[in-house]
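Only one protein chain is missing from this complex, and each of the others stays in its spot.
Letters A and B mark the chains as written, and numbering starts fresh at 1 in each.
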Amino acid sequence: MLPEEDKNMNENILEIKDPVLTLEGLSVAYDTNVAVKNVSVGFKKNSVTAIMGPSGCGKSTLLRAINRMHELYENIETTGKIILNGQDIMDMSTIKVRRRMGMVFQRPNPFPTMSIYDNVIAGYKLNGIKLKKGQKDDIVERSLQDVTLWDEVKDSLFKKGTFLSGGQQQRLCIARALAFSPEIILLDEPTSALDPIATAKIEDLLVKLKESYTIILVTHNMAQAARISDYSLFMYLGELVEYDKTKKMFTNPKDIRTEEYLTGKFG
Amino acid sequence: MVKEKDSVIKDHSGSRLLKDKIFLIGIIIFSVITISPILLIIGKLIVKGYRQISLDFLIETTPNTFEAMTSIANGERIPGGIANGITGTLLMVLLAAVIAIPIGLITGIYLYENQEKRLAGVIRNISDILQGVPSIVLGLIAYLWVVKHVTQGFSALAGSTALAIMMLPMIVRSTEETFKMIPNAIKEAALALGVPYYRVILQILIPTGFSGLLTGILLSISRVIGETAPLMLTALGSSVINWDVTKPTSSIPLLIWEFYNDPNMVDLIWSSSLLLMGIVLAFNLISKQIAARRR
Partner (left out) sequence: MVNSEKITKIVLISVSLLIIVIAGGMVFSLFGGAIPSFKEFGLKFIVSNNWNPTEGKENYGALPFITGTLLTSVLALIIALPLSFSTSLFLGEYYRNKRISKIIGTMVDLLAGIPSIVYGLWGFYVLRPFLVSLGAPNQGFGVFTASIILAIMIIPYATSLSNEIIAMVPSDLKEAAYSLGATRLEVVLNVTVPAARSGVVAGYILAFGRALGETMAVTMLIGNSNLVPKGLFATGNSMASLIANQFGEADGLKLSSLIAIGLILFILTGIINAIGKFIIKKME
């Protein structure tokens, strides 16, 4: 049933054994405008997968489909299957789905009315989960340790998170996503608003975090994908063009469009 | 890097989603309650007021109490109309606009030109404070200034003074906001040609921002048309059509107040209010329309 073109494309798409997360025929449409077309792909546990592509290719749209953020907006329709650990999550309540996936956004967005401490445990607070003081302290310390922010902020935990530098804020946002112990961390160009030093810190952090989490990262920065990702997805005009181990894709792209993008012919 | 594996925390998603729904229903119900008065009030005005409205109502002056009483006794429509109120409102609002518009425009331009200056900050703050002064206090002021010292008696001029002070801060604010939205490049292009500044204002800024300025002016007029309290202290009222700004003058709201206090005339309150409401709404909607078209 697949059109000829799709069949050819499939050869360029790596098959992952025992994926932690699988997308099957995922499409996203804004009104009648299809932004992500029939994407099927599996993600490897405890690895960093980068989603690349020129702006407007649908990479952020794909990422946001995974934790069903599009359902916040009436004019966006997502179809297809999202399978997390063998379970289709499309029919589950979004409350449950989103708690299993942490999300980090383009611009650091700590809650401006909450302290650093409250930002880290915001997930618990928002979900109305009551914790004992000791439990909260543990979670806050562990999450901030995980993002290497603890030493920098341990004396100002009860100050507003918005007083931190951009890079610190973004690490705080990662800590906020980690506090819930999610299975997947989704990052949408998390360093695009940061300076190179802060970017390097976040990149180091992501490499460390993959020991415990599965990381999916949207990036417009090829060098970043090359530096830290294990697998790379290349999208173009809403289609998944190529998916492979990052090293392979960067040295030997199969599709001409991937090659042109990686060699800077467009983007 | 320890990960809490057994984080099987109950999420109570059922009851949370229920709360979510109930809250939304509450929001909708309360919003409907909020807007219901406008429908109830306009409905009431139309139902009770439309019968009295006729050509006579618009072009004749108010009847005296005795005429009204006889016609009610005979089961007839109350004769006469509110022409003295209509002309009075027209006179006083027009005069107020003539006073307030130039001052408001110029002050707004000054504020726009001197964004960062301390004096501009002071003027902006004072204008803001002035906007919050109750209209009855402005009535007192116009009484103390104009009734006592200028016209030596209640007068349209005094009423207009109170209304003008009311309009002034609104025009200042809308002028500054309108000009702020004009791209600097337009202004600089003219200045680069060596055009003197007053010409830039008159020939570039004002025409470019015209619809914005008009919106602000119309809205400020719609706010003062219905004012009653300050006019009670200044214009007082009159049973005849008066065009002399130094004489007591009536207005539609003042007539409504008189009718309300006169058991024989009370039937006229609804039609007068309907007309007043119609004028206010028309100004309101026209200015909104202009503002919407600008965007």
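Points worth noting:
The working rule: a contact is a pair of C-beta atoms (placed from the backbone, for glycine too) under 8 Å apart; a residue touches a chain by one contact, two chains touch by 3 or more.
Computed from a predicted structure; not experimentally measured.
If you put the hidden chain back, the residue from B:Ile141, B:Ala235 or B:Met265 that touches it is B:Ile141. When the missing chain is restored to the complex, the residue among A:Thr22, A:Ser47 or A:Asn67 that touches it is A:Asn67. Contact between subunit B and the unshown chain involves residues 11, 16-17, 19-20, 23-24, 26-31, 33-35, 37-41, 44-45, 102-103, 106-107, 109-111, 113, 119, 122-123, 125-137, 139-141, 143-145, 165, 168-169, 172, 194, 196-198, 201, 222-223, 225-229, 232-233, 253, 256-257, 260, 269-270, 273, 276-277, 280-281, 284, 288. Listed here are the subunit A residues that touch the chain not shown: 67, 69, 72, 94-99, 101-103, 105-107, 109, 111-114, 122-123, 125-128, 173, 176-177, 180, 186.
Following the convention adopted for this analysis, only the chains that are shown with their structure count from here on.
Remark: subunit A and subunit B have CA centroids separated by 52 Å (rounded to whole angstrom). Against subunit A, in their complex, subunit B makes its touches with residues 1-5, 7, 9, 11-13, 16-17.
Partner subunit B is touched in their complex by these residues of subunit A: 93, 95-96, 99, 127-129, 142, 146, 180-181, 208-209, 211-213.
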